[in-house]
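Everything below concerns the one structure shown next.
Omission of a single protein chain aside, the complex is shown with its protein chains in their original locations.
Up next, chain A:
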Amino acid sequence: MQITFEQVSYTYGIKTPYEEQALKEVSFTIPRQKLVTVLGHTGSGKTTALQLIKGLIHPTSGNVNYTEGQQSVQATSKKPNKIDKQKLHDMWTKIGYVFQYPEHQLFEETVGQDIAYGPRNLKYSETDIQEIVQNALREVELDAQRFADRSPFELSGGEMRRVAIAGILAMNPRLMILDEPMAGLDPLSKRNLLARLYTLHKQNQWTTVCVSHHIDELWQYTDLFLIFHNKQVVFQGTKERLLAEWQQGNTLIEPPMLVKLAMELIRKGKITTALSELHNVLESESK
């Protein structure tokens, strides 16, 4: 799936005393099958943009364009006609949204039931549902035999997180939104989960949008960066372009540790390497 924002603005609580603009005429593209890492300070508008993508809220002005296979459709501030409404609904159901701390949203008695919840709502047959649950558990590397009948509340933090993600996999998303997917996990669980998500991204040919404050960990997996600042997008581009920005002294965002180190050594006149030469080192360091 591909998403394009054209001059999208969003304001919360319009015509109330709490009116607050959260996005100002933002334009960007999330190309299909790419992994896009979204960075930016708290309050810069990231979550608002993700909610617009998922169709949880609708633009105050501007368009959000969706393309999946042969289908294209646009979300705007106006009420869509009947055909577009259906098309938009189809797009939105193909978008998986993993919220921060997704395990807080587990609620069924067993792991299996929790994962089956989505497909059951879509009225799949019981045999299909069983197969979907098995597959989803396999994809997050949890043994169905051991886990399907256990209560989700008696698992470790990392396991609960994987169950919550399995529940979203069961909906067979084409685009995955991950909001701080590693928050709260210990360093080893973090690395494992990220590697697993990346494998799934490749295998299932997802388009993936990942919000994180941890640029170091995501660096090696990222195709494109999108940086929000003050309710606008101030950078969209590749790692090479981001390195070039830092080279020029633009600190749009806190660089990875290794880049920070190189910048410090350059500043002190110890090395004269261009940051772009760090590219390969960075790829291996983050592994």
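Rule of thumb we're sticking to: a residue touches a chain if its C-beta (ideal position, glycine included) is under 8 Å from a C-beta of that chain, and two chains touch if they have at least 3 such contacts; residues count from 1.
Please note the rule applied: contacts and distances are computed from a predicted model.
According to UniProt, what is the chain that's been left out of this complex called? Choose from "Cytochrome c-type biogenesis protein CcsA", "Alpha-ketoacid dehydrogenase subunit beta", "Energy-coupling factor transporter ATPase" or "Nickel import system ATP-binding protein NikD".
Choosing among "Cytochrome c-type biogenesis protein CcsA", "Alpha-ketoacid dehydrogenase subunit beta", "Energy-coupling factor transporter ATPase" or "Nickel import system ATP-binding protein NikD", the correct UniProt name is "Energy-coupling factor transporter ATPase".
Any idea which of A:L56, A:L261 or A:A274 touches the chain not displayed?
A:L261
Of A:T42, A:Q70, A:N121 or A:Q248, which one is in contact with the hidden chain?
A:T42
Out of A:T11, A:T110 or A:S189, which touches the unshown chain?
A:S189
If the missing chain were put back, which residues of chain A would it touch?
Touching the missing chain: residues 12-13, 18, 20, 40-43, 47, 100-101, 104, 156-158, 180, 183-190, 213, 254, 257-258, 260-261, 264-265, 268, 270.
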